[in-house]
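A single protein chain has been omitted from the complex, and every remaining protein chain is retained in its original position.
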Amino acid sequence: MGPFLSAALLPLNDPGHYFHWHFLEISAANAIVIASMVVVFVLALVLPFPGRRRRKENQ
Amino acid sequence: MSKKAFRPDVDAPEWKGGHTPYDIIKEGTIAVVVIGLLTVLLAVVFGSPDVPAITIKSWSNHAPVDFATTALSELNGTSLTAAYGAPYNIQPASANQNLGPLKLDYWVGVHIPINTVTDFVVDPLKALPNQPVLHKSLAKWSGASASTRAAWVASYTKAAGKMKFENGQVIVNATNAGPVPLMINDLTMMARSGALDQALITGDSFYSTDYTQSLLFISDGSYLADVAGKQHLQGNQWGVMNETGSYPGSAWLWLYTFWYQISPFSTSSNADILVLATMIILTAGLTLMPFIPGLRSIPRRSRVYRLIWREHYRSQK
Partner (left out) sequence: MSTSEIDRQWTTRLRRRGFGKLPPEKMLPDTQPSYVASWIYVFGVATISALIVVIATGCVLAIFGPQWWHVSNIGHFVNSLHLWSVEIFFFSMVVHLWGKYFMAAWRGGRAMTWITGMVLFLMSVVTALTGYVSQTNFDSQWISTQAKDAINSTGGGAFFNLLNPGQMLMWHIVLMPLVLVLLVGAHVVMVRIKGVVPPFEENVGADQ
């Protein structure tokens, strides 16, 4: 179990990168999280959902 | 009796269409497995942060002048804690935060009493054993009038701008400062030994889980804030959202911390209660969305729903 659990593969302990724009400031990590949420939301809306034929049969 | 008009943003049509087979237990099981695996993957790859806590010992050894200066501010009543007001001590109502006529913290009053002179300086020093010179000085302090003590502290404060720390001693060239130089120096030595960390743990019990005094003392100094600043955790760095290192923080607090960055909040002494009041109003608005005309129409007017239910609308045609 030792090496697997003793340290992360890519530990994020070094100081982060921050984006600045006027008074706005956001960490790279938070920006990635928020951007991912928007991407996932859009994908959830546009990606086709499996089982279309089955639903057509049950209309 | 006339039929009530159908309100498309409030009412929902009755579904008279078809149904499809749905395995709710299977869906739930798959979801838990997928989320569990994703969690394991993220934990294995990135781990989690654990920056060790600062102790008064580490603070006073790394930054002894900052510590001694903070100890002086506890004695002369200028520290954040000494001048805080409710719930720690009694100050004029203006020292607390007001929301118009509402002085909520002042009205609730002092429930966690802290006297920084006795709790942070005098009592911890009294607890040190076998210190005849110190205890004589403390007796001199206790026996003096309030005005005499104030004069001693003021003399020391005047000279403290040129404070130095050399050979393990706090050096301040103050005159007529009474026992204050010795008290500040000995408190610094006590801090550097680690004994002050223990002495400040709140309560007289052997077991205590309450670190109010230690945390207030540490946060009165600059050291904690300096370490936080290097990690982009300070308020004006949007620190509320951030985490140590490069880890994601509490991104969901973006709007809460946004207000602190702009006027009038950024320059107000009532910033906290003002921001909270603003967030309470906005949150109430979002919570009561079903009852707010206009805002509750945005989903229908924006037509994003046409993406969600596109198969349904196609089949209706």
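The chains carry the letters A and B, assigned in the order they are written, with residues numbered from 1 in each.
Following the convention adopted for this analysis, contacts are C-beta pairs under 8 Å (C-beta built on N, C-alpha and C of every residue); 3 or more make two chains touch, one makes a residue touch a chain.
Predicted model only: the values in this text are computed from it and were never measured.
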{"item": "Where the missing chain makes contact, among the chains that are shown", "value": "A, B"}
{"item": "Residue, one of B:Val117, B:Met189 or B:Leu276, that touches the chain absent here", "value": "B:Leu276"}
{"item": "Residue, one of B:Val34, B:Val133, B:Ala150 or B:Ile262, that touches the chain absent here", "value": "B:Val34"}
{"item": "Option touching the unshown chain, where B:Glu74, B:Asp105 or B:Asp119 are the choices", "value": "B:Asp105"}
{"item": "Hidden partner interface residues of chain B, rising order", "value": "5-15, 17-25, 27-28, 31-32, 34-36, 38-40, 42-44, 46-54, 84, 86-87, 96-97, 104-105, 107-112, 202, 208-212, 215-216, 218-219, 224, 227-228, 233, 235, 239-240, 243-244, 247-248, 250-253, 270, 272-273, 275-276, 283, 286-291, 293, 296-297, 299-300, 302, 304-305, 307-309, 311-313, 315-316"}
{"item": "Contacts of chain A with the absent chain, listed as residue ranges", "value": "1-2, 5-6, 8, 33, 36-37, 40-41, 43-45, 47, 49, 51-52, 55, 58-59"}
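Criterion: only the chains that are shown with their structure count from here on.
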{"item": "Centroid spacing, where centroids are CA-atom means, of chain A and chain B in whole angstrom", "value": "28"}
{"item": "Complex contacts: residues of chain A adjacent to chain B", "value": "4, 7-18, 23-30, 32-34, 45-46, 49, 51-52, 54-56, 58-59"}
{"item": "Complex contact set, residues of chain B against chain A", "value": "17-21, 43-49, 230-232, 237-238, 241-249, 251, 254, 261-262, 304, 307-308, 311, 315"}
